[in-house]
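Excluded from the complex is one protein chain; the other protein chains are retained at their positions.
Our next item is chain A:
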Amino acid sequence: MNTKNVITITEFCQHYDIPESFIISLSEFELIEISTETETPCIYVTEIQSIEKLIRFHYELDINIEGIHAITSLLNRVEQLQENVKSLNNKLRFYEDVD
């Protein structure tokens, strides 16, 4: 396995100054995926950006894990709906142009 693509939870938490239990909780709520292919639990580098967002929710906005779970689901829905709107707008442009 390519270890360049993962970072240990310990290292990550030291860097962001957060307890490891927070990352474990995120994983228990299936908000992030923890790599089980390594000896020590790791997170995927590709997930760092979204984990940072979850850290901000918790430490800046005082939102608990249950709240983060609900917000994440809703934000995913918003994103899907925005994609749909974009696609429908493009379709509408197509028909509006018809003479």
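Note that contacts are C-beta pairs under 8 Å (C-beta built on N, C-alpha and C of every residue); 3 or more make two chains touch, one makes a residue touch a chain; residues count from 1.
FYI, contacts and distances are computed from a predicted model.
A chain of the complex is left out here; the name its UniProt entry carries, from "NitT/TauT family transport system permease protein", "GMC family oxidoreductase", "J domain-containing protein" or "Protein LplC", is "J domain-containing protein". Taking the whole complex into account, chain A touches the unshown chain at residues 15-18, 49, 52-53, 55-57, 59-63, 71, 75, 78-79, 82, 86, 89-91, 93-94, 97-98.
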